[in-house]
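Note sheet for the following structure.
Excluded from the complex is one protein chain; the other protein chains are retained at their positions.
Now for subunit A:
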Amino acid sequence: MTAVLQTTPALEPVPGYRLSLRRFARNRLALAGLVAVVLFLLFCFVGPLIYSTDQTHTDLTQVNLAPSGAHLLGTDAVGHDELGRLMYGGKISLLVGLAAGVLATVIGTLWGAVAGYAGGWLDAVMMRIVDAGIAIPALFILLVVSAITTPDTLGLIVILGLVSWLVPSRLVRAETLTLKSRDYVLTLRAIGGSHGRAIGRHILPNSVSTIVVAATFQVADAILLVAYVSYLGLGVQPPSTDWGGMLSAGLTAAYSGRWWLIVPPGLAIILVVCAFNAIGDGLRDAFDVRGRG
């Protein structure tokens, strides 16, 4: 009897998820976001294969050129082609943003699931820690960190993940609170299933839609946060760069009229962040879960 119950697979993670997909496909804004993200990925990762530029060596004969046939978006202060740099920097922005957003969601999901499932004083302590984290603005922490160290790309991902897991933890905790008293979880506990099994096999799979929606918004926020990082002095080091780094590097150039150094990376950031937010909105409506406004 026990064996039979335990081998019974968890409920289908998202009942009616085909219906949700169909609802998502009818959402034009969300589809536009999806198309935009795919186009940006192609631009940054396939683009350099077609439009090949040298982003490592400086070329002092080609500095500060205005957009022209040879350099569609002009060149920067050390002679890098701006269009090529936009692809090259976009790789870092997208990779770091995606990785940091996913990391934040993983941390937040585990934290929220454990807190909500445990309840009692552990829940209280864990959620007060979340409150405290939310009370300290991320930009201030990042600026403090920049005063102390200059991280590499992996370190940057970890730092961004560590300052932005708080919102998903609240959402997953709320979801866990409603799930943990469901019959199938109570049954599993009654027949001796472990807490870890209850969380891993029932609560997390049934929270998948909440987690996916949270992750999409997290990625949007992380890409935006990456754009601040160079401004705060934590960015990737030259000759490597990202869109935020291009913006920061172009600040003084923009004051002297070379707007083409800041408008393309600025627009790229805005478009990608908008696209992920639109996808998040579409997913939230399609799955009919609560998330941020």
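Everything that follows uses one rule, which is that a residue touches a chain if its C-beta (ideal position, glycine included) is under 8 Å from a C-beta of that chain, and two chains touch if they have at least 3 such contacts; residues count from 1.
Heads up, the rule we're going with is that contacts and distances are computed from a predicted model.
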(Q) Out of "ABC transporter permease", "NADH-quinone oxidoreductase subunit K", "Sulfite reductase, dissimilatory-type alpha subunit" or "Na+/H+ antiporter subunit C", which one is the UniProt protein name for the chain not included here? (A) "ABC transporter permease"
Q) Of A:Leu19, A:Val46 or A:Val144, which one is in contact with the hidden chain? A) A:Val144
Q. In the full complex, which of A:Leu177, A:Val212 or A:Cys274 touches the chain missing from this view?
A. A:Cys274
**Q.** Full-complex contact with the absent chain, from A:Gly47, A:Gly84, A:Gly97 or A:Gly266
**A.** A:Gly266
**Q.** Interface with the unshown chain - residue positions in subunit A
**A.** 29, 128-129, 131-141, 143-149, 220, 224, 227-228, 231, 233, 244, 247, 251, 254-255, 259, 262, 266, 269-271, 273-274, 277-278, 293
